[in-house]
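Please see the structure below; I have some questions.
Missing here: one protein chain of the complex. Every other protein chain is in place.
The block that comes next holds chain A.
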Amino acid sequence: MSNNKPRAKISPANPKVGDVIEVKTLVSHVMETGLRKDKNGQVIPRNIIHSFKATFEGEPVFSGDLYPGISANPYIAFHMKVTKPGALELTWVDDAGETLSTTVSVTVG
């Protein structure tokens, strides 16, 4: 996951205070289920992103506990109510303990 840049986009891009905006996120990850076997019949160990979290200026907005039923390269879209301008922090954690994060700055037009 090291050279992996998660992507996030808000729409509308220039919201007003009080608007509910949509946040679309996408991250590259194999999301290995732990149910598949390699060609030697050995079970491929599970490695999925099990946790996703979104906070705005430290306040929780949305989070997800993910299981192997979520597709590879997880796409998650959720909403947020804009109360002020600030930073929306997004964090993903996988079974190997690797953490990915990105920040979207929300400017109020």
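Observations on the model:
Basically, a contact is a pair of C-beta atoms (placed from the backbone, for glycine too) under 8 Å apart; a residue touches a chain by one contact, two chains touch by 3 or more; residues count from 1.
Note that in this section contacts and distances are computed from a predicted model.
Of "Iron export ABC transporter permease subunit FetB", "Chemotaxis protein CheA", "Thiosulfate dehydrogenase" or "Sulfur-oxidizing protein SoxY", only "Sulfur-oxidizing protein SoxY" is the UniProt protein name of the chain excluded from the display.
Checked against the full complex, the candidates A:13, A:72 or A:87 give a single residue touching the omitted chain, namely A:72. Summarising the interface, chain A meets the missing chain with residues 20-21, 33, 35-37, 56, 59-72, 74-81, 83.
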